[in-house]
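Missing here is one protein chain; the remaining ones are kept as they sit in the complex.
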Amino acid sequence: MKKIFKTSIAVAMTICMAAAMTACGGSGSASSSSGSAPAAQTSEASSAAGTIKIGGSGPLTGGAAVYGQAVKNAAEIAVEEVNAKGGMQFELKFEDDAHDPEKAVTAYGVLKDWGMQVSLATVTSSPGAAVAPSYAEDKIFAITPSGSSPSVVFADPDNKTGAYGNVFQMCFTDPNQGSASAQYIKDHAAIGTQVAIIYKNDDNYSKGIRDTFVATAAEIGLEVVSEGTFDDSNAQDFTVQLGQAKDAGADIVFLPIYYDPASLILTQANQMGYAPSFFGVDGMDGILTLEGFDTSLAEGVFLLTPFSADATDDLTANFVKAYKEKCGGETPNQFAADAYDCVYAILQACEAAGVTADMSSDEICAKMVEQFTTMTFSGLTGAEMTWSADGEVTKSPKAVVIQNGAYVSVLD
Amino acid sequence: MQFLSYLINGLGLGSVYAIIALGYTMVYGIAKMLNFAHGDVIMIGAYIAFFALARFGFPFPVAVLLAMLVCTTLGVVIERLAYKPLRQATSLSVLITAIGVSYFLQNGAQILWSSSSKVFPSVISAGSIHLGSASVSYLTILTILTCIVVMICLTLFINKTKTGSAMRACSEDKGASMLMGINVNRIISITFAIGSGLAAIASVLLASTYPSVYPTMGSMPGIKAFTAAVFGGIGSIPGAFVGGLILGIIEIFAKAYISTQLSDAIVFAVLIIILLIKPTGLLGKKINVKV
Partner (left out) sequence: MKTASKLFSPGGDKMKRGRLISFALVIAAYIIIEILLKTGNLSSLFKSLLVPVTCYVVASLGLNLNVGISGELNLGQAGFMSVGAFCGICVSGMLANTITVPVVRLMIAMFCGACLAAVFGFLIGIPVLKLQGDYLAIVTLAFGQIIKSIFMNTYIGFDADGLHYSFVESKFKLQPGGKMLLNGPMGATGTQKIANFTVGIVLILIALIIIYNLMISRSGRAIMAARDNRIAAESIGVPISKTKMLAFVVSAFLAGAAGALYGLNYATLVPNKFDFNTSILILVFVVLGGLGNMTGTIISTIVLLILPELLRSLQDYRMLIYAVVLILIMLVTNNEWLKSRVKGFTSGKAKGGA
């Protein structure tokens, strides 16, 4: 009896779904525009026909939502600014992929149905690696703000061959950061000589940096005395990893991880009474603005980062102000900055190549690839950035140290 | 020797698991359901305590009481709205509903308080005492003490009070309890209230030890505590206590001496071995099914 009842409900729902499915299939992009991002609506006021459709996906729900939300907000700000200037008009649609390759592929389907012409690809790496072949196949230009793994731009990331050619990165590639950090520590023996590393081994970003750090360290004779790992399911207790580092006599701990676990590591090290130097990478940015974090714990932490929200130049100051207004006082992190830069890099390339909204994504893709491989771009996260034909960015990391709760550039 | 400090850290972690496991095991013992939303009640408790401390500057005890109040109410409301209509339904339907509640709380928290994590203020002074060469933080000691106090109070409550007896009666036989004039629905509500109140205490301890508060923070401790409850024999209160402590110690030792990557696998492997030797957990009762 119950089964019949359940089945009848299910059948009824299927019929509704089927109706929705054919409706979507039949009318193409028109029906899905009702679900576009709030930012998109502002641009409808201007010439709706003349807007270039930018798509993108990232985790807006689930454990990694903080990164996706940052990118979405910053990209919306950039698009609003671009549209307010007149001239080239953008329309942004940002979909949720919950940091899951499966959902990223469906999100790509949604964006394609909508008529995406240029893309911000994905926020995180493994979803990026899952959709990159589709971008290559459908010839849609994509630049990821923060998908930093080589697997986002190469079909064979182990040997760095088979570049997709139309998928670009705005953030540092992981290897670049790892070697730069090792070199920096080697050159500045005062901050430490015996290195311990704590990294997240199920994260492309963290593991990628650690791999090149270790390789470079071996090359240049920097001593790595202890390595501790953690993953998603045990990202809370670091007493063991810190204890091992302490026992191994490490006087500097390298943390190629995001600021959330880093804040826990700093707190727990303090509770243990262990006080080595700490050295972070760009993922560490954001630690000072973490709500409730005792910034005195981060005193003296070094980090290599392309962006700091405390910088005083106009570009950064305006962006930080706009972001805080939009997001209820939250300070933007490097994900947000990379996303903002992506939109402006797309703008620069579109203007230089004379891209118009009536071009197909194919044509735009060819023009964009040509622009990106030849142009230089200056934004929040670096000056004079260039891109290789493989899609990797070249920009130089800046070393900063945290003093009195603020970033201070280290001059050398 | 690092051994001693690992042991005490393990006891600290285990104490948190034990308090969470108590919530699971009580609800299971009386309502015969796996309340998968329990971990998310912990998350809510942590947020409440965080706002009370960091935003409104309430003193620590007030924050804890507030968190307990909110969690208790939440537990009772969830029970009324989502579980009570399913009293006659299959246990699987209730399980799915609990999962739905869990999704709801997680996503609700993300919308209300954003997905970026908040750092729980350190209220217990960050010092440590030295036992030989091992150092133990005050927080760990406080956690272990709290767990013991909670355990004693709960045992007294269950064994000495009238409500406690009624709870025991319900867990033995609901039908017979009803005939004896016990209001079973009220008892189930009280059980949820106590379990959720304990979740609030656990949330404050958890958030003080690992000071990161975010919408999905409850799921992993939830699963581990559920494991701990089964470990000790689900439905058994001393079982949850013992199970929690053992689980915490195994986890820390596995990380320290074998592999940080395999620590979860080792915890679960030990669980399987224990269940093969004692099929109803360490302190669980063997149920003889009659024809």
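Every chain is named by a letter (A and B) in the order it is written, and numbering of its residues begins at 1.
Here, a residue touches a chain if its C-beta (ideal position, glycine included) is under 8 Å from a C-beta of that chain, and two chains touch if they have at least 3 such contacts.
In this text the structure is predicted, and so the values were computed from the model without any measurement.
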{"item": "Among A:Asn201, A:Asn270, A:Gln348 or A:Thr394, residue touching the chain not depicted", "value": "A:Asn201"}
{"item": "Residue touching the undisplayed chain, where the options are B:Ala89, B:Ile141 or B:Met178", "value": "B:Ala89"}
{"item": "Missing-chain contacts mapped onto chain B", "value": "28, 34, 36, 82, 85-86, 88-90, 92-93, 95-97, 99-104, 107-108, 110-111, 223, 226-227, 230, 234, 259, 261-262, 264-265, 268-269, 271-272, 275-276, 279-281, 289, 291"}
{"item": "Chain A residues that touch the omitted chain in the full complex", "value": "1-11, 13-14, 17, 20-22, 24-26, 28, 34-35, 37, 60-61, 95-96, 100-102, 105-106, 108-110, 112-113, 126, 129-133, 151, 154-159, 162, 201-204, 207, 231-232"}
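Methods note: only the chains that are shown with their structure count from here on.
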{"item": "Distance between the centres, which are taken as Cα means, of chain B and chain A, whole angstrom", "value": "35"}
{"item": "Chain B-touching residues of chain A, taken from the complex the two chains share", "value": "61-63, 65-66, 69-70, 201, 228-231, 233-234, 236-237, 239-241, 243-244, 247, 260-261, 263-264, 267, 270-273, 290-294, 328, 330"}
{"item": "Residues on chain B engaged by chain A in the complex (per definition of touch)", "value": "2, 5-6, 9, 13, 50, 54, 107, 110, 114-122, 126, 128, 135, 137, 139, 209-216, 220, 251-252, 255-256, 260-261, 263-264"}
